[in-house]
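And now, subunit A:
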Amino acid sequence: MKMKLLLAGLLTSVTLVGGAAQAAELSIVSGDTGSGLAFLRSQLDRFEADTGHTVTVVPMPSSTTDQFGQYRLWLAAGNSDIDVYQTDVIWAPQLADQFLDLSEAAADVVGNHFPSIIESQTVDGKLVALPAFTDAPALYYRTDLLEKHGKSVPETWAELETTAMEIMEAERAEGNSEIWGFVFQGNAYEGLTCDALEWVMSNGGGQIVEPDGTISINNDQAAAAIDRAAGWVGTIAPEGVLAYMEEESRGVWQLGNAVFMRNWPYAYALGNGDDSAVKGKFDVAPLPAGDGEGARSAATLGGWNVAVSKYSPDPEAAIELAKFLASEEVQKERAIQQSNLPTIPSLYEDADVLEASPFMENWKAIFEQAVPRPSAPTKTDYNEVSSLFWSAVHDTLSGNGSAAENLEILEADLQDLKGDAW
Partner candidate 1 sequence: MATDAMAPVGTAATPKIRSELMLQRVRAARWFLVPMMIALAIVAGWPLTRSIWFSFTDATLNDLYGAEWVGFGNYLRWQVLESGTVRYRGVLADPDWWNAVWNTVRFAFWSVLWETVLGMIVALVLNAEFRGRGIVRAAILIPWAIPTIVSARMWGWMLNDQFGIINDLGMKLGLLSAPVAWTASADTAMTAVLIVDIWKTTPFMALLILAGLQMIPKDIYEAADIDGVHPVKQFFRITLPLVRPALMVAIIFRVLDALRIFDLIYVLTPNSRSTKTMSVLAQENLFQFNNFAEGSTQSTLLFLLIAIFTILYIWIGKVNFEGGDR
Partner candidate 2 sequence: MASIELRNIRKSFGAVNVIKGVDLEVRKGEFMVFVGPSGCGKSTLLRLISGLEDITSGEMLFDGKVVNALTPSKRGIAMVFQSYALYPHMTVYENMAFGLKLEKGNSKEAIRERVEKAADMLQIRQYLDRLPKQLSGGQRQRVAIGRAITRDPKVFLFDEPLSNLDAALRVATRIEIAKLHEGMHDVTMIYVTHDQVEAMTLADRICVLRDGLVEQVGTPMELYEKPDSIFVAGFIGSPKMNFLTGEKAEAFKCATLGVRGEHMLVKPDGIWEGEVIHTENLGADTYVYLEMGQEEPIVVRLEGAMQHPSGSKLRVSPMEDRVHRFDEAGKPIR
C-alpha cells in the first residue's frame, strides 16, 4: 500500500518536473553538524524550488580525517553517486585532479570573494572549489580577570606570557588551584599546524612553504616562535595541552579554568551559554604578534568550500548548485542563521548580518590577518607536509629536541618530499 502511494507520488513528480528543462538528481556530501545540515537542507529546498533539480544530502561524520579518507576513496574509484563535495580549505588542492575547474563557470562572482581565499582554492590556474564560508581563530580572554588584576589585552606573545603568568599565580594564591594561563590546541594533528603556523607567521617566520613553493620553515624566527610556545607547556599551560584539540581547550575554558584561549568562533556562542561558567565574562581579540622582523598578528585561515566531482553525471546542474551555495544570498543567510563567517567582504558591513551576529565585527579585524596553510603550493602532498610539520612542533613542545634541531630535520624531510617540484 505504502509502496503504491510512493510510486504514485514518484510518477506525478516525474511528470511535473518533466516539463522543466533537464531536471537533475544531485547528491551533495557534507560533514556538517546537525544545525548546519538543517540549514543546508533549507537552502537546498530553495534551490530545488528555483531550479526543479532534486538534491539529496549525504551526511558524513564530523571527523575531518574520516571525511577526507572517504572522499579520496570515492573519488579514486570514480564514484558517480556524489556530485558536489563540501571540502575543507586544505582539501581542494589535494583532490584537484578529481574536481572540475570552476574558473570559467564562476568568472562572474569570483571577484566578490576575498582574493586570499580564492587564491587558496586555485591550483595551477584551476579554481577547484568555491568558498561557502570562512573561519579564523581569535584570542579569547577573560574580561573579569584582566580587569581584576589591572591588565590590558596582550598584543604580543611576550605580553600574553607575562599577563597569563601573573594572573594565574595571583588566582592560585587565592585558592583557585585549577586555573591556567593559556590553553590552545597542542595535540599532534592538523590543529597544531594551524596554531604553530600562527606562532611562526606572527613572528615573521614565514608560512612553512611559501606560495612559490620554497621551503622556508628553517629560520631563526620560526625556531624562536616554537621554542617560546614550548616554554608555555607546564608553566602557563597544563602539560595535557599536548593532547588538547578544540574541545578539550574549550572544556577547560568553559569551566572558567583558563585566562586565555586560542580557538575558533564556535566557542564564542557556547561560552555564552546559560550553563557556562564564563558567560559574559570574556571577549575576543586578534591573536598576539611576535617580536621579530615582520612580526604581525596572524590567524590561520579555515573555512569550507564546495567542489564539483569530475565524475558527476550532470556537471552543469552540479556547478549550478555549487555556485548557489557560494552565492552572496546563501552566505548572508548562513551568517545570520549559522554565525558562519562570510567570504564576501561586503557582508561584514551588512546591517542584518551584524544585527544577528554582532561579534562578527570583531572577526573582520582578525580575518584581515588571516594566513592560508600551504595547501595550494604543496598540492597533493599537503597532508604529509602538515603531518611532518606538526610532528616537529609537537616534538619540540614535548621537549624532544630544540626547535632549531627539529626544524632542520623538517626542512630536509620536506625537501625529500618535494623532490624537484611539488
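Here is the rule we go by: a residue touches a chain if its C-beta (ideal position, glycine included) is under 8 Å from a C-beta of that chain, and two chains touch if they have at least 3 such contacts; residues count from 1.
On the choice of candidates, all candidates are chains of the complex that A comes from, given by their letters.
All values derive from a computational prediction rather than experimental measurement.
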Among 1 or 2, the complex member that touches subunit A is candidate 1
Quick one: which bits of subunit A touch candidate 1 in the complex? Just the residue numbers, please. 65, 68-69, 72-73, 75-77, 94-95, 97-98, 178, 186-189, 238-244, 248, 251-252, 255, 257, 380-381, 383-384, 387, 390-391, 394, 398, 400
